[in-house]
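Only one protein chain is missing; all other protein chains are in place.
== chain A ==
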Amino acid sequence: MADEIPLSLMINGTTRALTVAPERTLLDVLREDLRATGTRRGCDQGSCGACMVLVDGEPVFSCLSLAVTLRGRAITTIEGVDAGGELHPVQRALVEHGAVQCGFCMSGIVLTAKALLERNPHPTVEEIRHALGSNVCRCSGYVKVVEAIASLGKRPGEKASSEERS
């Protein structure tokens, strides 16, 4: 029989007390125990990025992170990125650029972009594409997603990138 382990996880600034089997992932716990379904289950292999969350501010795959290993870490999910009901700037930019498509990949993309902009407030298009390498969207060619994120990092008076002009 599987061991059941009591633990507390810090999710979006709130401590959640849980009891989980060691093989259960953060994704399982978020979706099934906490009913926080904004984090999507895609491939369960760390290939698609739909399940992306931030752990101590860095993007990681919740489908490959065993919940028991995350004690004492700060976990941010898509439910934790808005501020008082206001969309996060990344979310707003994606809406404004029509970069939402079916939306399944968007939780992961928003978190990846949030982490990028916090680390590098003015990323180049190349840096944005590199950071989003972990996130797959099968609806789009990523152009509008990249444009939306680039619009947030643009310095005043900066010219549009060639990607934005095309």
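The criterion applied here is as follows: contacts are C-beta pairs under 8 Å (C-beta built on N, C-alpha and C of every residue); 3 or more make two chains touch, one makes a residue touch a chain; residues count from 1.
The rule we apply is simple: contacts and distances are computed from a predicted model.
Participant: Using the UniProt record as the reference, specify the protein name of the hidden chain from among "Carbon monoxide dehydrogenase", "Protein translocase subunit SecD", "UspA domain-containing protein" or "Xylose transport system permease protein XylH".
Facilitator: Missing chain, per its UniProt entry: "Carbon monoxide dehydrogenase".
Participant: Of A:Leu9, A:Cys63 or A:Val146, which one is in contact with the hidden chain?
Facilitator: Only one listed residue reaches the unshown chain, and that is A:Cys63.
Participant: Considering the complete complex, identify which of A:Val90, A:Ala131 or A:Ala150 is in touch with the unshown chain.
Facilitator: A:Ala131
Participant: Which positions on chain A touch the chain that was left off?
Facilitator: Residues in contact with the chain left out: 2-3, 5, 21-23, 25, 44-46, 49, 52, 55, 58-61, 63-66, 68-69, 112, 130-131, 133-134.
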